[in-house]
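Shown next, in structure tokens, is the structure this report addresses.
Excluded from the complex is one protein chain; the other protein chains are retained at their positions.
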Amino acid sequence: MPVKSVLEAIHDTLWNAMEADERVLVMGEDVGAKGGVFRVTAGFLEHFGEERVIDTPLAELGIVGVAIGMALNGLLPVAEIQFADFIHPAFDQIVNEAARIRYRSNGNWECPMVIRAPYGGGIHGALYHSQSVEGFFTHVPGLKVVAPSTPYDAAGLLWASIQDRDPVLFLEHKKTYRLIKGDVPDGLFTVPIGKGQVVREGEDLTVIAYGMMLHHTLEAAERVALDGISVEVVDPRTLRPLDEDLILSSVKKTSKVLIVHEDNGFMGFGAEIAALIADQAFEWLDGPVKRLCGPEVPAMPYNDPQEHWFLPNPDTIEAAIRDLAAY
Amino acid sequence: MPVKSVLEAIHDTLWNAMEADERVLVMGEDVGAKGGVFRVTAGFLEHFGEERVIDTPLAELGIVGVAIGMALNGLLPVAEIQFADFIHPAFDQIVNEAARIRYRSNGNWECPMVIRAPYGGGIHGALYHSQSVEGFFTHVPGLKVVAPSTPYDAAGLLWASIQDRDPVLFLEHKKTYRLIKGDVPDGLFTVPIGKGQVVREGEDLTVIAYGMMLHHTLEAAERVALDGISVEVVDPRTLRPLDEDLILSSVKKTSKVLIVHEDNGFMGFGAEIAALIADQAFEWLDGPVKRLCGPEVPAMPYNDPQEHWFLPNPDTIEAAIRDLAAY
Amino acid sequence: MTEYVALDAQTKSLAFDHRELGLSDDDVRRMYELMLLGRRFDERCEILQRQGKAHFHISGQGQEAAQIGAALAFIPGKDWFHPYYRDLALLLAIGVPPRELMLGWFARANDPASGGRQMPAHWGYRPLNVVTASSPVSTQIPQAAGIAYAHKLRGEDAVTYVSFGEGGASKGDFHEGLNFAAIHKVPVIFVCMNNGYAISVSANKQMAIENVADRAAGYGMPGVVVDGQDMLAVYKVMKEAVDRARRGEGPTLVECKTVRLKAHSSDDDDRLYRSREEIQRLRAEKDPLVRARAYLLEQGLADDAWFEEIEKKIMEIVNDATDWAEAQPLPRPEDAMKHVYWDR
Partner (left out) sequence: MTEYVALDAQTKSLAFDHRELGLSDDDVRRMYELMLLGRRFDERCEILQRQGKAHFHISGQGQEAAQIGAALAFIPGKDWFHPYYRDLALLLAIGVPPRELMLGWFARANDPASGGRQMPAHWGYRPLNVVTASSPVSTQIPQAAGIAYAHKLRGEDAVTYVSFGEGGASKGDFHEGLNFAAIHKVPVIFVCMNNGYAISVSANKQMAIENVADRAAGYGMPGVVVDGQDMLAVYKVMKEAVDRARRGEGPTLVECKTVRLKAHSSDDDDRLYRSREEIQRLRAEKDPLVRARAYLLEQGLADDAWFEEIEKKIMEIVNDATDWAEAQPLPRPEDAMKHVYWDR
């Protein structure tokens, strides 16, 4: 199997999807001649033409609103939001419109579309090029939220998302784009939406993480393994609908759990996972449900010392694992 | 002390605030001649004039964006969003702008403003006039989110919010507007932002609720008291910053907890409360942390049977209390 | 750049001769009939709300000429519609069955718009490409641009109708939607129903200009202001715009100057912000039915007997729709869990 980066996996899947189904198109700011600011759509304009590779005006509300119309009328738009930080102007079109079209029409209409949004920090992006936005969107019934962490999952989940009949917010962690590489089969294949994965088996405690934090967690797990602490690592992959069974069965096995994400903790996605466990796995718990998250500040600072301070990393994850293991 | 409805308490406090401080102004759709769709600003236009009682264009992004500018330049705007359901077009201005101005400028600038938003269901408002939006906004550091449930708290918290030097989202439950009445002192007084209240003392379990659900909870607590179940009811009043100490001390006392809100549960505000308890009060817990919330559908249906089905009510709360008490 | 059509009509009748617009005598009689159907249906819904049989009413009274004039310029079944809440007469005119429309007011399970999930006047009728509507004002505008883009991409010559009030033209959705449509020259007609108020906010607090259509030039599309009380003038303008769109020449912004004869909705008391004299004046001078009737009489297309007969026929339709719809079952609570996702 070829080895690809997350970026290449997404590029190739989008390409293949557009080859396979002429209803698929990409749209967004700079997706054309430039091939996207991260080069996810490099080469698309030349190959697919400007009717299916649309350089839109600088207008996120419009991008999503127009994409909804396309989806209502038989296309399968993949709209790129240049940075997840800039998805907020489209909040109304996503939350009040895309997510409710099936429900409000009693199933008469549907809105199959994908919104791709690069998220996450550690790239000197400061307050407005580093945000995690899953905390907002996972609250919304009618919307699916996918957050792959590996090239394989990115490819499989993207194809699943494009084929899905509901609107999907597809979150791509920017820091993983070039850093994380792995085997990815050629051609189109799916990873099912709504299914998580035990990425590492363990006995003593469960850590739940996604995005760049998954990789930091795996590193921390390696380290503590040297001291005999056996960590099970769960990657939810899809955040909504969440694979609750997988999480609960892991926690019931290990009896302790740490949730890691880089978004701030208060009402961050870890809150829901913790609440789920505190309700459904209460009797199995041998310790408090722990969260390790970004701090309660509005966003990630730009300067190096404070950016570093903001982000959970293998060291802080390791420390949190050791604390919990010792409980 | 005069008895007022929630609506009257808000009306009078706004009025007194505008009398007391000429920097205060109100703005929004229909706040002028009509006095607001709920008549919160009835009589304001005639008394304070159209420079301080601004009927804005139908443009929520603009309302909040303009209000931010006013706040930056020395005014204390109170912007009304006609229904909380229509706050989403302003999401970017609230989340990326208002909430970050102090932080991003390292404290050089601040944005003291209040956004009032009537929320909540049970008024045949259907998908777009019934929403609860605290799940989104409580996630945002830099923003304060206040949700009073009684006329007294509405008055005191509103004056505290107007005087607060940070942006405050002030959530008013529509169903309480005319239904809930209580003693309210004349004139301006404050209830501190960030302080909750034990509304009813009890021994067997704690229920945390706000808005209309607080009142339903109190009714349910009365009922079960007849069977000797002693329920402590906590009203957080402010959702961000949350009075964590108050919640934790109640849970440590009763050892069981139920959280009630009408917003859907997944990533609803109850998730954060549950997560807090599962971490900080784990050793005191005698049962699973329970949530009773609106169902996982995009919003409240209009027709009577389904609207009724959607909302937690004294019956369903009573049942949840009995279940938990029996655990 | 803005074109002005029939705005200074001194006549109490209509500004154009229908024959010159390619309309037959029957067409014109049919237009009147549809307007009347819109009016009587609307009045019935108003009553249902007062009777407590519906929780909500929002009225299209006063705007029927604009709706009918628009509706007839489109091809039902082929073209797409993303109408706003006052467009009842338009829906009837393109062929949504009155019985099915009435289900919405009773919030019945078989309501084709939303199965009773949404408030009345939140349209949706899949068989005729009437897109599901929401409450947030103007969100439909960029969506309509996207719908039209899909038609263009597939090489189909369908045209999309999308409407909104002049208040709705203040929103970013308007700006971003029109801009996209103009850049891509997609086949969509943006129809602004300017009735002078957004609830209580008069148009001069909504904008510092006279005509919403003047904004068209800022996007690079034609803008037309038309007397919305004149069904033939509206038809003429719409037909030209629709034909242009169908030929691939892009979108048009059409502003219909119209009036709102009722309060904003059943939740509104418009005595708070406008005088009773204003309403009386509007009723006397601006009622589109009065003008259409005058035209029919003047042109010898109908006599009193015809009007009486039509009135009777329409009332039968309205009564039938009401009785039938009321007898339909309410939604079941447990069905409220359906249609959140396709697969659950």
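Order of writing sets the chain letters: A, B and C. Residues in each chain are counted from 1.
Keep in mind that, in the parts below, a contact is a pair of C-beta atoms (placed from the backbone, for glycine too) under 8 Å apart; a residue touches a chain by one contact, two chains touch by 3 or more.
On a predicted model such as this, the values are computed, not experimentally measured, just so you know.
K.L.:
Using the document's definition of touch, tell me which of A:20, A:37, A:198 or A:248 contacts the absent chain.
P.N.:
With A:20, A:37, A:198 or A:248 as choices, the missing chain is touched by A:37.
K.L.:
Have a look at A:194, A:211, A:287 or A:301 and name the one touching the chain we're not showing.
P.N.:
A:301
K.L.:
Considering the complete complex, identify which of A:8, A:29, A:97 or A:204 is in touch with the unshown chain.
P.N.:
The one listed residue touching the chain not shown is A:29.
K.L.:
If I consider the whole complex, including the chain that's not displayed, which of C:108, C:171 or C:236 touches that chain?
P.N.:
In the full complex, the listed residue that touches the missing chain is C:171.
K.L.:
Hey, which of B:88, B:144 or B:291 is the one touching the hidden chain?
P.N.:
Considering all chains, including the one not shown, the answer is B:144.
K.L.:
For chain A, enumerate the residues touching the unshown chain of the complex.
P.N.:
Counting only chain A, the missing chain is touched by 29-30, 32-35, 37, 55-62, 85-86, 88-89, 124-129, 295-298, 301-306, 308-310.
K.L.:
Please identify, in ascending order, the residues of chain B that touch the omitted chain?
P.N.:
Residues 25, 51-52, 56-57, 59, 61-62, 64-75, 77, 89, 92-93, 96-97, 100-110, 141-142, 144, 164-166, 241 of chain B touch the chain that is not shown.
K.L.:
Given the full complex, what residues of chain C touch the hidden partner chain?
P.N.:
The list for chain C reads 170-176, 179, 182-183, 185, 205-209, 214-215, 217-221.
Just so it is clear, only the chains that are shown with their structure count from here on.
K.L.:
Using mean C-alpha positions as chain centres, tell me how far chain A is from chain C in Å, no decimals.
P.N.:
Their C-alpha centroids are separated by 42 Å.
K.L.:
Could you please state the distance in Å, as a whole number, between where the Cα atoms of chain A are centred and where those of chain B are centred?
P.N.:
So the centroids are 30 Å from each other.
K.L.:
Please set out, as single numbers or ranges, the residues of chain C touching at least two other chains.
P.N.:
Only 114, 117-118, 122, 134, 136, 172-173, 340 qualify.
K.L.:
Could you list the positions in chain A whose residues touch two or more of the other chains?
P.N.:
Residue numbers touching two or more other chains: 61, 89, 92, 96, 100, 103-104, 141-142.
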